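Removed: one protein chain of the complex. Kept in place: all other protein chains.
Moving on to chain A:
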Amino acid sequence: MQLNRDELLGAYRRMKTIRDFEERLHEEIKTGEIAGFTHLYAGQEAVAVGICDQLTVEDKIVSTHRGHGHCIAKGCDVKGMMKEIYGRAGGLCKGRGGSMHIADLDVGMLGANGIVGGGAPQAVGAAIAARLQGKGRVGVAFSGDGACNQGTTFEAMNLASVTKVPAIFVFENNHYSEHTGDAYAVGTDKDIASRAEAFGMRAWRANGCDFFDTYSAFAELLEYVRAGNGPAAIELDTERYYGHFEGDPQRYRGKGELERIREERDCLKAFRSRVTEAALLTNEDLDAVDTEVGELIDEAVAEARADELPDAATVADDVYVEYY
């Protein structure tokens, strides 16, 4: 795996955009201006970007309730997302979806999902469509260590295995399903990837806090699936920097756990060390991206605040394409 300068800068920009987007939301939510449920992706950026950077617009992904990172990585408009989370008319979904239901079919993002485990079968459907298209495209389901316990996920893995469609199951194990640890809730001595193996799939395992490890493992997987070998899975060991939802007091965390995670497992820090030590990029290159991203997020928040609320008269529009 050899990424060129532009690819490296792009990957860093997308990871940093996700991080800043989420950290800014964490602050803005405290002002009371953003209502509803928001689940932040900070800490897991290397997974979304390490995977989506290798997909084309025609490859489809389905996401989770913790979906902002997947959206940004797959190419959703950041300002449109921010407006959506603020519930504004100019939001990516016109204020009808909110944080948990952001989608943009034009970039192959089939939707975040408020139902844990809701997306996996849909990725199999996308893979059925991809196989018919005959261009080596894939359907990717992002799931967490929570969704790995849903029957829909098992059904989806079995259906993919039986039909041999190019479906990819990405398990982001951040070790917490809501407020319960994976040591309790994942009822096996083995890992989540072994469940995919039990359904007859090849499975990869990688460090989800390391962009390069995630990228190279997924590159192998993707080549395998694009070649027509049927479905595959990958489990990424990663970390969630915030609670299940914003406002979660996280009493379940160990003493010093969050500090340790941020110190030892930060994907942005690891990326910076790696590329500067290898002289692939300079600190100045990365600092320039930081500034650019900071400005983008500032603008996104300002524009979201200034945007109008949706017209209440449209409340029942867009339920059907045609209803008579």
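To be clear about the criterion, a contact is a pair of C-beta atoms (placed from the backbone, for glycine too) under 8 Å apart; a residue touches a chain by one contact, two chains touch by 3 or more; residues count from 1.
The working rule: contacts and distances are computed from a predicted model.
The subunit not displayed here is recorded in UniProt as "Pyruvate dehydrogenase", chosen from "Sarcosine oxidase subunit delta", "Cell division protein FtsX", "Imidazole glycerol phosphate synthase subunit HisH" or "Pyruvate dehydrogenase".
The chain omitted from view is touched by exactly one of A:Thr17, A:Thr64, A:Gln122 or A:Ser143, namely A:Gln122. Within the set A:His101, A:Arg226 or A:Arg305, the residue that contacts the chain not displayed is A:His101. Screening A:Gly32, A:Gly151, A:Gly187 or A:Pro249 against the full complex identifies A:Gly151 as the residue touching the chain left out. Here one chain is not drawn; of A:Leu159, A:Val186 or A:Ala233, the residue touching it is A:Leu159.
Across the interface with the omitted chain, chain A contributes residues 60, 62, 91-97, 101, 103-106, 110-111, 113-115, 118, 120-132, 139, 151-152, 155-156, 158-159, 162-163, 317-324.
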